[in-house]
Every structure is written in structure tokens, then in C-alpha cells.
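Moving on, here comes subunit A:
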Amino acid sequence: MRGILLQSAIISTPIEWYIMLSAVLFTIGACGVMVKRNAIIIFACVELMLNAVNLLLVAFSSYHSDASAQVFVFFIMAVAAAEVAVGLAILSMIYRNLKSIDINVLSKLKH
Partner candidate 1 sequence: MLTGLLIIVPLIAAFLVFFLKGKNARIAALGFSVVEFALSVFAWYQFKSDPLSKQLYLNCTWIESLGVNFAVGLDGMSLLMVLLTTFLVPIIILSSFKTDYERPNAFYGLMLIMQMALVGVFTANDGFLFYVFWELALIPIYFICLLWGGENRARITFKFFVYTLFGSLFMLVALVFLYHHTGMQSGIKSWAINDLYQSGRSLTETQQGYVFWAMFLAFAIKMPIFPFHTWQPDTYVNAPTQGTMLLSGIMLKMGTFGLIKWLLPVVPLGVANWGNVAMILSVIGIIYASCIAIVQTDYKRLIAYSSIAHVGLIAAGILAWNQQGVQGALIQMVSHGINVVGLFLIADILFRHTGTREISKLGGIRNVNPKFAVMFLIILLGSVALPLTNGFIGEFLLITGVYGYNAWMAAFAGLTVILGAVYMLRSYQGIMLGESNTVTAGFGELAASDKAVLIIVCAAILVFGVYPQPLTDLAEPAVKTLLMSTK
Partner candidate 2 sequence: MIKLIGLVPLFPLIGFAINGFFGKKLGKKLSGGIAVLSIAASFVVSLLVFMELNGIANKSQVVNLFSWINSDTLSIPFSFLVDPLSSIFLMIITGIGLLIHIYSLGYMSHDEGFARFFTYLNLFVFFMLLLVLGNNYLVMFVGWEGVGLCSYLLIGFWFKNTEYNKAANKAFIMNRIGDLGFLLGIILIFFTYGTITYGDVFAKAHTGSETIITAIALLLFVGAMGKSAQIPLYTWLPDAMAGPTPVSALIHAATMVTAGIYMIVRSNIFYSSSEDASEIVAVVGAATALMAAIIGCVQTDIKKVLAYSTVSQLGLMFLALGVGAYSTAVFHVTTHAFFKALLFLGAGSVIHAMSGEQDIRKMGGLKKALPITYLTMGLATLAISGIFPFSGFFSKDEILAYAYEENKALWFVGSITSLLTAFYMFRMFFLTFHTSFRGTAEQKHHLHESPKSMTIPLIILAVLSVAGGLLGIPAAFHGSNWISTYLNPIIMHKNPSTLSHETEFLLMGIATAVALVAIYTAYNVYQKSNVLPAENEKDMRPFERFAFHKFKVDEFYAFTITRPLNMFSTALGKFFDNQLVDGFIEGIGVVVKWLSGVVRQLQTGNIGFYIFSMVLGIVAIIFWSILK
């Protein structure tokens, strides 16, 4: 009963709102990634972008009553989790070596 109500609430919200919300979230995330130098914040921003996409996927999935998009969402969440695990590990290594997590310090990879 509650589920049905919730779904009708989602559907009754126009799809444009979802699109706009996730577009805003995505843009914030993208701007953050581009401007920030702190690696952890960049990570958070990347997560924000991923979740913006997730939100959009779920919204469209509901809208079209097609579950396959939600499968993607699970994939993305799993990948994001793995990415965070690996990424944070790398970051902690970098911090241990360089005492900094400023990404501009790491420009030496080009040589």
C-alpha cells in the first residue's frame, strides 16, 4: 500500500524536475572536480556526479516501469564503492609519501 503510494508520488512528480535536479547535482560535481585541488573533495565530487546519474536512472526506470536501469544503478554503486576503496587506499599512500593530498603535487607522472 505504502509502496504504491510512493510510486504514485514519484510518478506524479514531473520528470523534468528529476532531470533538472540531477543536472544541477552533476554540474556541481563536475565543477568541484575541475576546481578543487584537495583529492578527497574531488572524490566526493565524483561521487556526487555518479549519484546524479543514479538518480536520473532510477527516475527514468520508474517512469518507464522498466527495472533494467536499476540494475545499472546497482552496478554503478558497486563500482563506486570499489573505486572509493582503491582510491582512498592510493590517497593514503600518497599522503604517507608526500604529506599532502594536493593533486597538483602529483603532476610528475608526465615524465
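These made the cut because all candidates are chains of the complex that A comes from, given by their letters.
As a working rule, contacts are C-beta pairs under 8 Å (C-beta built on N, C-alpha and C of every residue); 3 or more make two chains touch, one makes a residue touch a chain; residues count from 1.
The structure presented is a predicted model; accordingly, all values stated were derived computationally and were not measured.
K.L.:
Please state which of the candidates 1 or 2 is in contact with subunit A in this complex.
P.N.:
Spelled out: of the options 1 or 2, subunit A touches 2.
K.L.:
Flag every residue of subunit A that touches candidate 2 in the complex, lowest number first.
P.N.:
Of all residues in subunit A, those touching candidate 2 are 30, 33-35, 37, 42, 103-104, 106-110.
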